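With one protein chain removed, the remaining protein chains of the complex are shown where they sit.
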Amino acid sequence: MSEQFSRRDFLKLAGLGAATTAILTGCGPASRYVKREPYQQMPEYNSVGQSTYYATTCRECAAGCGLVVRTYQGRAIKAEGNANHPLNLGKTCARGQATLHGLYNPDRVQGPSTGDWDSAIQSVADAFKNYKPGEIAFLMGMAPDHLFDLVGDLTAAAGMDAPIRYGALSMFESRATLSKAAENLFGQPGLPWFDVGNAQAVFSFGANFLETWLSPVAYTRGFVGLRQSETKLRGVLVQFEARMSATGAKADHWVPLRPGTEGLVALAIGKLASELRGGATPRIFSGVNPAEAAEQAGVELEALEAMAQIFASNAVLAIPGGAALGQSNGLETAEAVLALNALSDNFGKPGGVYLSALAPNQTEYSGPASTEEMAGLVEKMKSGAIKALFVHGVSPVFELPAALGFKEALANVELFSFATFPDETAKEAKHVLPDHHGLESWGYQRVATGVSQSVLSGSQPVVSPYYNTRATADVLIAAAQLAGGKFAEALPYKDEVEFIQTKLAALLGEGDGSFSAPDAATFMAYFQQYGGWFKNSNALIAPDGSGALNGSIEAGEAEFAGEGEFFFVPFVSPTLAEAGANKPWLQELPDPTTTVMWNSWIEINPATAHELGVEDDDVVKVSSEFGALELPVYRYPAIRPDTVAIAFGQGHTAYGRYAENRGVHAGDLLGARFNEAGDLAFGGVKVRVEKTGRKQPLSRMESIMGVYGVGLGGEEH
Amino acid sequence: MVKKFFEWLKKPMGLIAVGIAFLALFSGFAYWLNTTQQSPDQPIQFPHKTHVAFGIQCLYCHPGASKGPAAGLPSQAKCWACHNQIAKTQSSALLAPLKDAVLAGESLEWVPVAIVPDFVQFNHRPHIAAGRNCEECHGDMSQVNVAENPQVMNMGWCLNCHIEAAGEDQEKLIKLSDCGTCHY
Amino acid sequence: MSDKQHHAEHSHEEHLREKHLMLDPLPRGKMNEMVMEAMLAKPTWKWWLVFSILAAIVAYGLFYKWGILIMKGQGEAGVMRPDYWGIFLVNTVFWIGISHAGTFISAILRVFKAEFRRPFTRAAELMTTFGLVQAGFSVFMHMGRVWLAYWLFPYPNQRMMWPNLHSPLTWDLLAITTYLLSSTMYLFLPLIPDLAMARDRSTGWRKNFYKILALGFRGTEGEWTHLRHAMNIFAFAIIPVMFSVHTIVSWDFAAATRPGWNSTIFGPYFVIGALHSGMGAAIAVLAVIRGTMKNMSYFIRGEHFDAVGKLMLIISMGWAYFFFNDYMVQWYGGDKWTQQLLHFHEAGPMGWMWFAMLVCNIVVPWAILWNPKWRATPWLVATVGLIINVGMWFERYIIIPVSVTINRMPFTWKLYKPGIEVPMSIGTVALFILLYMIASKLIPLIPVWEVQEGQMAHEFKKFGRETVVTVSELE
Partner (left out) sequence: MIRPEEIKMSAEETGKWGMVIDQDICTGCQACVAACAMENNITFVGEVDSGYGRSMHWIRIERFWEGEYPEVKMTPQQPMMCQQCGHANCEPVCPAFATVHSQAEQLNLQVYNRCVGTRYCANNCPYQVRAFNWRDYQRPEPLQNQFNPDVTVRRMGVMEKCTFCIQRIHKAQDTAKSEGREVRDGEFTTACAQACPANAIVFGRVDQPESLVSQLKHRRHGVKHLEELGTLPNVTYIKGG
């Protein structure tokens, strides 16, 4: 018997066994249940079984980081940073990584609301023809820039108002305030760029530059430079803010001052430091009494003196940003903090303050609209001055504070939404003409700040569109041609690609570029291959801050709306930002400071919570003059006892299954009060906090036992 | 009645009936098992034999094998490049699916024959680089029409060959029998 | 000798007779009849009611819920990081512990010739087998992919893969399998004469059933000799197996690198713990048998509860010794994570369970079992037995899901909340009782031959004026 049992038979038998096992266990060779479709036509640069990598630009925020996307058999597999891109040097943030969860999101808009694109385009063309030019408005997001340029061309030629750009991030970054402060101080508008990496010490007044502020990936690189450098000692980071942000968590010193007193404290530190250094006290600081300032800010004078000591003995870079500027006195604060840099004499010097380089095809700084300008748009909509509104790249119904009344104003206009995702604005829209996802799109993005060079970042589709979507640029070109006349003349292009090529042609002859090309087509090819075009030299603008210390700044008291007992700090969720809530893996990322996932929470100082009689996970009702929210408590040890904070990013009523009805919308508590630069005073609200008696457990990555000692028995630690 | 039936079962005829029933069940099961081991239906009864006879190399149509994990299927454009020039393509019933698919711009859906489970990370390249020939695993394609597996590709089969290939070389054996070489 | 004196003498003997089964002999036939009657008694509606309730619980709690668990995954249970192990393993250890007493009572007492064991060895041995069934179920419930459980057994395969003999779990599985096989054999051997007895006294399908099981036992001298030899070998051999099984179970924990587990004393501590819960369960089973089955108050008397009660008291003291030894050494070690864990045991959210464990395992048995009168009260001792079992279940719960809450990464600490484990645990308890109910109708629960053997060895002898009980050596 055994000699008949040849090896081959044994294998057969073993195979039979394996087949039986496969059936029994359900995990054997599954070949016959699989189908394979070969390419009908192998795309260029592809080869069987090999990944293909495409360079493009990240669209998760407006910073314009370069990506290289790995694709395999027509699917996008992984987004990586583009190592050749000067802005991010191969790095990405969490949102950039999760961009594929947007591309393959199960809840994308799958086609135009009319069903077919012809009638959709017809409806756009009809709007062009039926409304007077002044009755049509374009509201654009912060990205992409090529579409903004295209719409700019269209509106200019057709006599419409220039497109307005807006985004919740730009609101929380207070870009308008920064630019206005630069204009007031240096006589030149622009987005200041802070050379954190080369500074000896950084005093950040509310600037959360490691999270969402302006260009977090680039600023994180700067932070590493601050901390570790071959040529200098480890730099000190001091953060002035009422609620410890993820940036504040990395600071060596965290100074919890009362919201709205940042400008005052900056001046007080300036005065103390200049006194420590000796010599005459500059005029700008003359009107400040440090003891009073400390009193007003709710911090010890000794703390300010200690900071002044650091200031006096280092070349300090002072950064105004974020929450500090979102106050009624935000512009003064920005000016005061910027002026502080003059004490270190670092305007236009390494480790100091610059104005950001303009992008290659940009001649002057143009920032997004301030919230006040948005309020103007809402007014026009309400009054009927605007009858048709085109929205792309932003969801104003979600991103603007409800108090502005944008949603109500929509009743009077015909709304066209180019949303990729079914967001709140698309839900209100009469026409939804879905644009491709960023990874399916052509385009370019001007890098507004974050890098010393002048950078134009390029986008190209890394995969073919998954749904029946169409590039908004193509839709507008087609509609313009359908509408004829001056519309057709404004956009005489075959398609989006031709438009981009035309725009890029201007760069063809420019020297000092990262590459040069003999003709437009080659230039375009290189532009895609490298993921953009940038100048090799330093293009930062050195501002003239000579008069900074001789001005006078009235860092007046910030005004607060409402009778509540708590200051309110809304901050942009570092992982979700304004548009990340629909990506499941971003939801599953723990918040960097609280480690909460998938929900909203209110941060309350443990001592305050004790006074209020609330514990972790107790639901409280937070109400301001403008609205009320209910959400669970997170007892946050690093927040002023007179302040509460809520992250912005959740609380969607639309936007797909992962975002809908999850958490609360911090914007609902905000009013419509602005600072002098027109930016929303989002910090200028006081709120009341009441116990509801309900409980809602928060999902935390951390152990509440291990980290806070809650429920361990004995004393909490 | 039931009792009678059981009584009958104990008689010789009953026993034979039981035997036949058992055999029938068993052969049914064996047949079904056998069907799971047949080469699957393909959209085109693709004659490998004929193509090999024309002198077409394996790597011409499956070039991925020398470069990376997947050997890959040729794109329809590649098929068409030759078949477009062959008169028979227009008339042959066997080739009709190809013609239809190419002209309609649709994809043919092939059923893979040689496949390893999801949790096995197989890479063709090192095998080719180590001097293995295609037919050592996939059989002699000049003999068959539709591809079929000459053996069950299970772990024992893989491991046997790996151990043989390592021979006396301990370092190679460690590498070739490491779980992480295929499973991750 | 006066009449009065004589009377006193007589009543003393009567008294002893009443108290001790061994001194109260009945003819073999009579006892056989009594046991058969108890077994064959037609189930009352109460019996059927309990039976159907238990069957429903088993069907729903154990099998239906298990199906859900397999379909939907371990997420249905309360396990998570860091409590990767939950109630299923608590139950495994608990049931193995229970199964210990069966063998302990039977084998150790047989080896040491403790006479009081005679009427209840059978019931105890059944407990071993039935307990192990629950333990086996529980350990398979715990597995993430239970359908691949056969991979844990060594068998030749084309993958050239074997189980990992470094893993305590592999030892565990082998030990439990060995124990299950040997204890089943050990249950079966003494059963043979009783099966033969039942065969001779029954008709119909039962006759066939017993005929097959009795293996043609006729009761000849040679058969008895062989049987005695076999039982002796097994009785001696199973004792080390028994000790090893629970020691090996303890190694699942003791061999791990976790604060609170990595304790050298876990082996004996687990063995004594197993005996503690096992004796408690055994006495409860005896009380139920005595209370619910016919003629059982003859076989199972106060003396048995008294004797087992004494054992329980001693074991409780032993358990207390090992518990405090373990605690002391861990505490004295001063490792910060162990300190944290010990503090968590007492003061944490499960502190109530820790104290309840001490009350159930130490306070209650010590407070009640010292008193001979209370000790001889069946319901009281049985209640103490049940309380000890609650305490011992708590002990395992504290060792597993409570202790794994605390590890060396405080960022992950989290408290375990059971989910589907609850109905499934109740299901195992129900199945355990259900198996007993079925067994009581199928096999003689009292080993008549063993009782008779004892009774034959005991007799009253008069030395002068004293009436003395003598025991002769049979074997």
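Labels for the chains are A, B and C, by order of writing; each one numbers its residues from 1.
FYI, a contact is a pair of C-beta atoms (placed from the backbone, for glycine too) under 8 Å apart; a residue touches a chain by one contact, two chains touch by 3 or more.
Since the model is a prediction, treat every value here as computed from it, not as a measurement.
By the touch rule given at the top, the unshown chain touches A, B, C in the complete complex. Per the touch definition above, the residue from C:73, C:291, C:333 or C:372 contacting the chain not shown is C:73.
The chain not shown here is touched by just one of C:85, C:120, C:234 or C:436, and that residue is C:85. Of B:49, B:99 or B:125, it is B:125 that touches the chain left out of the display. Within the set A:39, A:223 or A:406, the residue that contacts the chain not displayed is A:223. Not every partner is drawn; the one left out touches chain B at residues 69, 117-121, 123, 125-126, 129, 174-175, 178-181, 183-184. The set of chain C residues touching the chain not shown comprises 72-75, 79-85, 142-146, 148-149, 151-152, 161-164, 166-170, 173, 252, 255-258, 404, 407-412, 414, 417.
Chain A meets the missing chain through residues 27, 72, 75-81, 88, 90-98, 100-101, 103-106, 210-211, 216-217, 220-221, 223-224, 227-228, 234, 244, 246-247, 249-250, 254, 256, 299, 466, 574-575, 584-590, 592-593, 595, 597-599, 605-607, 637-641, 662, 697-702, 707-708.
Basically, only the chains that are shown with their structure count from here on.
Top-ranked chain pair, ordered by C-beta pairs in contact, is A-B. Distance between chain A and chain B, defined via averaged C-alpha coordinates, is recorded as 51 Å.
Distance from the chain B centre to the chain C centre is 55 Å, each centre being the mean of its Cα atoms.
One finds 65 Å separating the Cα centroids of chain A and chain C.
Multi-chain contact residues, meaning those touching two or more other chains, occur in chain A at positions 14, 18. Residue positions 158 of chain C each touch two or more of the other chains. Residues of chain A that touch chain B in their complex: 11-12, 14-16, 18-20, 23, 27-32, 34-42, 47-50. Across the complex, chain B is touched by residues 157-160 of chain C. Only residues 147-148, 158, 340, 343-344, 346-349, 351, 405, 409-415 of chain C touch chain A when the two sit together in their complex.
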